[in-house]
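A single protein chain has been removed from this complex, and every other one stays in its place.
Let's look at subunit A:
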């Protein structure tokens, strides 16, 4: 068992320019990625981005068409799923419908020919760990979605794999249950110290759970980093737009937006757009350096805050959040106002 601090220095799995082709279709191109022992890595991307393909390649459920995969320095490219010995939680859980909860969890242990006493002990332990005590003799059909999810987790973790792969495990659950299972998964990860590789298309889920996020699009790896790295310093426009909300403004000329001169961030050379997160934008006050005149198109009251929809003189839309507790009075719809941001919070894309 490891302490809470996540060790991110030992590389456990390495992908070296891994590619996968189905006929002429490139599902994955040239993916190079290191996965550290004990980390919680999310593979994030829209559907068809190649994230699930990468997971199945990692698990050994499909063969790579190019590149190599290493496990603790050994080339595991040609190994079968069983030789790799990773745990896997499939989308839709893939439980054995004819077996009870206990029998499902015991299945991989029986395959490993462990003794009956050992199996019984381990199954009881796993049932306890995922909070399914009392449900041991039920068939999967008699369980709720969240409970089936727990069985799938218990089954995948029963033989203490070094790495647990999860393919969109929460996609079938409703929102409340999702939150609960996410907590549960964090707890398991903390307690076990197993490396988790988690596929999701839900950016909030990825940001909340992961120690690092790998963002995929069109079969290519866009960026890898900690949640705040990928959110605060997106490597490209796709990442910037995919994660959270963002205001994208077209730069005209060397240093201006719709005729208004502004300060440019350091990476601006050669790029045509400026990106600022809504939470970094505010209504301009006296003395703000970076001001942009806009018109208030609409405001939406959200309780603790209001969302303001704005339009630049060039016709581009942006938005910002106004904290309703700060005592600021939102301007009237249609009003000409000015917004401001700090140059270090903006980046060019």
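By our rule, a contact is a pair of C-beta atoms (placed from the backbone, for glycine too) under 8 Å apart; a residue touches a chain by one contact, two chains touch by 3 or more; residues count from 1.
Everything that follows uses one rule, which is that contacts and distances are computed from a predicted model.
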| item | value |
| --- | --- |
| Name of the absent chain as recorded in UniProt (options "propane 2-monooxygenase", "Na(+)/H(+) antiporter subunit A", "ABC transporter permease" or "HEAT repeat protein") | "ABC transporter permease" |
| Among A:66, A:91 or A:226, the residue in touch with the chain that has been omitted | A:91 |
| Among A:59, A:146, A:169 or A:225, the residue in touch with the chain that has been omitted | A:59 |
| Hidden partner chain, residues of subunit A it touches | 59-61, 81-82, 85-86, 88, 90-92, 94-99, 107-108, 111-112, 139, 141, 159 |
